[in-house]
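All protein chains but one are shown in place.
This part shows chain A:
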Amino acid sequence: MPAAGSSRPRPIKTKGETMLDRTSAWHGEYILEVDNITKEFPGVKALDGVQLKIRPGTVHALMGENGAGKSTLMKIIAGVYTPDGGEVRFAGQPLDVRTPLDALNSGIAMIHQELNLMNWMTVAENIWIRREPLNRLGLVDHGRMRQMTAELLGRLNIRLDPDQQVGELTVAQKQMVEIAKAVSYNSDVLIMDEPTSAITEAEVEHLFAIIRDLKSRGIGIVYITHKMNELFEIADEFTVFRDGKYVGTHPSADVTRDDIIRMMVGREITEMFPKIDCEIGETVLEVRNLTLPGVFHDVSFQVRAGEILGIAGLVGSKRSNVAEAIFGVHPAPIGDILIDGRHVQITCPSDAMGHGMAFLTEDRKESGCFLILDCLENIQSALITRSHVKNGFIDLRTVAAKAEEMAATLRIKTPSLRETVENLSGGNQQKLLIARWLLTEPRILILDEPTRGIDVGAKAEIHRLITKLAAQGVAVIMISSEMPEVLGMSDRIMVMHEGHVSGFLDRAEADQVKIMSLAAK
């Protein structure tokens, strides 16, 4: 990363300078102060008099379980929601933001938890939207926009073509575009809501380098994550919320992991990866020389009953494409898929489900949730094609009962299962999808980033469930970018690199270094 120049380029401020410049006499301790903020949604008190104080030039982590109200507070600060009560002060002065534009103009930028990009537009257009450089005629200067993008991406070490359409990027690359866009605002406060949930360790390091650079320029960063190790690596301070209430703020050097978890959850969580070695049976799924030309090549592996096969790899390793191909999302890959030793033809997902497969996809917003339907309808959607159908009608009562039970096990936080899924917090949406697939009682369970955006407590719960399913003889394939998860949960680990299998590791021999060397070879 190039050293930060003393002159921060500010080509993009459209209306005047930021608040910070206007109040140059300000020498307070906190750049952003949140005081006694309250926000209620129908049926939920999302925030109940919370506070948060951000110092300039520091990273402040905001922690809390799924549905604790973290994103809600950030959206209030960024002008997406208006609070019911309380005050936000910026550089010592009360801040009245009513729209995202107000927030941006005052010097507050945010990376939202869910991707907010325009798929059919280029990387450059996405980054500079509303701030396009204009030429003397008042027309958009595409040449300069491209150049500004190239400079920005170069400064951040992000290798992307400014002219590429965002819709063609991988989820991780899209996340990097979001990061670049947020940085481009040159804001005084930068909010990052789970920026690492969709990227792998290499990119996390990359992001941290960017964050350290921003920090050195005096920017206050609010950082939301469920990954404890990140907290200790990057955060100077942290604040914990629980159920919409403020619990406390501490320097991160003063506490241990367990302290934080106790603050977040209000109870002890002992075992993180409750893996039990269970009896491994016959091969259930076998894949031979699976190839999708131009995407992945010669992928072969087997998964046995009771076995958890972890798949590790960097972004671009095409792990998700393999899973999608097996599940019939991509039409007709070349190669053989055998279930119980017999060749099967899988041309669409319902074929796959007919063979007892379940597939939790990577992108919950695009290929997971039906956002405008309610929780129960979301859970049902996978059941309709399988059991629980009597005389052509879904047996709603049984489904509802099972869904309630699963929701309780996974601690899905929602006023009721009749709540629209769009209104659930990100982590709770993820839990809902897991509930959906678990209720299909699969024999082969394919999980792509199963605990993305899920809090520690629920994570342990989900890991326990996966283990339990394996113990019941389910064959599990788990794609994960989280090293501890792959190492902690898998019986065997398959590592992929750019569309090829680069090796297998047994549970006993696997460690982070071995995986990384296979993944990046």
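What we mean here is this: a contact is a pair of C-beta atoms (placed from the backbone, for glycine too) under 8 Å apart; a residue touches a chain by one contact, two chains touch by 3 or more; residues count from 1.
The definition used in the following text is that contacts and distances are computed from a predicted model.
*Asks:* Assuming one chain is omitted from the figure, identify its UniProt name from "Cytochrome c oxidase subunit 3", "Simple sugar transport system ATP-binding protein", "Monosaccharide ABC transporter membrane protein, CUT2 family" or "Acyl-CoA/acyl-ACP dehydrogenase".
*Replies:* In UniProt, the chain that is not shown appears as "Monosaccharide ABC transporter membrane protein, CUT2 family".
*Asks:* For the full complex, which residue in A:170, A:249 or A:302 touches the chain that was left out?
*Replies:* Of all options in A:170, A:249 or A:302, contact with the hidden chain holds for A:170.
*Asks:* Looking at A:138, A:341 or A:392, which residue reaches the missing chain?
*Replies:* Checking each option in A:138, A:341 or A:392, the one touching the absent chain turns out to be A:138.
*Asks:* Using the touch definition up top, pick the residue from A:82, A:99 or A:512 that touches the left-out chain.
*Replies:* Result: among the candidates, A:99 touches the missing chain.
*Asks:* Considering the complete complex, identify which of A:151, A:205 or A:336 is in touch with the unshown chain.
*Replies:* Looking across A:151, A:205 or A:336, the contact with the absent chain belongs to A:205.
*Asks:* Need a quick check: the contact residues on chain A for the chain that isn't drawn.
*Replies:* 78, 80, 99-101, 104-105, 110, 112, 116-121, 125-126, 129-130, 132, 134, 138-140, 142, 157-161, 163-165, 167-170, 172-173, 176, 199-200, 202-203, 205-206, 294, 314-316, 330, 498, 520
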